[in-house]
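Each chain you see keeps its place in the complex, though not every chain is here.
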């Protein structure tokens, strides 16, 4: 195995191959039988792929055995601790900032002391038609985790 | 009008009255004919209330005319620029951090260059039953805004 | 209910009553049938108490009904996002800093992609005798949470 191959390299290989193929994330997701959100996250180093999915993607895009193996390792999911400035991503943080305490109040009202898991979690992004202009729809579900007492 | 009355005072009056009444946010929301997320946000200074809703809430909780007027003014929606540490709210930010670039890629794939509005926006928090443990479900929709060219 | 009573007030009442009583955290924990770590955390606003425990503590220290009720509400578990400087607490962070990547590598080796939960979690602090000077022993267990794929 070439030691120099990194997870970032593999992400860039996938992005480049996807561009050449002309596929969309939605199309790619369908081909490997997963959701578009997860497919993008796993392709760009934010999730480990199960063996079967890594191999499907590897065949599709002609990845080396090393690259396919790297896709299955738990990546370092580092993200920007400072609120990002790209306007499209920033709006998500603004929503967390403005409605975060509301989210907490409603979770506690419905479940008691605990949190929505960000690990046992799924997310979807869809386009919803609307007469005054189409809307982006984000749907998330996460398992409720109650605090342990001991 | 007493100049000393602030929006924070009104928020505290509502929280205290709600506690005494034993109502939930869901119950209160139903009484004023709005969603629980918006009701909590508007009650705690993160949204301006339309006149009719402010008066309904004012009657319900016996608020003064000044308080009812303050509820209708555009508040300063300041939020914590640093990622909060309360675990329940933090997980929302972690989701933005881990899946933010994915969100951006899918919005651009489905709509082109632009953003999901955080102003022409709505959000819901629900409890979904699940055999392996109930789940928190968050649903958001925001109008897609395309970048102007000029 | 007096609206001015805050969770911080209740924490201070407990600290003051505990001091007057001359009890240790270990002693207090034994009286309410819980561990010392949880007892301290729940007494200082870092955990919600089950009804029965809140009432036991309330009787013990003569707390008002409002205070006992507040102890059962999910608190805002805010902590210092900047590494604290008190030397006793700082050393814990230094351990996370120096051995954090090691912790991650071993968790992934033993379990795959996922995390140790900080919610379904317990912790103990003990004194261990040692010929070259007694040692502080910290033991934590947290449920392993595997990442969802969807």
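Note that the chains take the letters A, B and C in the order they are written out, and that residue 1 is the start of every chain.
Note that a residue touches a chain if its C-beta (ideal position, glycine included) is under 8 Å from a C-beta of that chain, and two chains touch if they have at least 3 such contacts.
Note that the structure is predicted; figures quoted are calculated from it, not measured.
Because every chain is the same sequence, the assembly can be counted simply: 3 are drawn, and the full complex in the file has 10 copies.
Methods note: only the chains that are shown with their structure count from here on.
In this structure chain B contacts its sequence twin chain C using mostly different residue numbers, the overlap staying below half.
For the pair chain A and chain B, the distance between mean C-alpha positions equals 25 Å. As a whole-number value, the distance joining the C-alpha centres of chain B and chain C reads 30 Å. Residue positions of chain C with contacts to 2 or more other chains are 74, 76, 119.
Residues 34-35, 37-38, 42, 47-50, 53, 73-74, 76, 104, 108, 112-115, 117, 119-122, 145-150 of chain A are the ones that touch chain C when the two sit in their complex. For chain C in complex with chain B, the residues that touch the partner chain are 1, 3, 74, 76-81, 118-119. Residue ranges of chain A in contact with chain B, taken from their complex: 24-26, 36-37, 40-41, 44, 46, 77, 79-81, 83-84, 86-89, 91-111, 114-118, 121, 123, 125-128, 130, 132-144.
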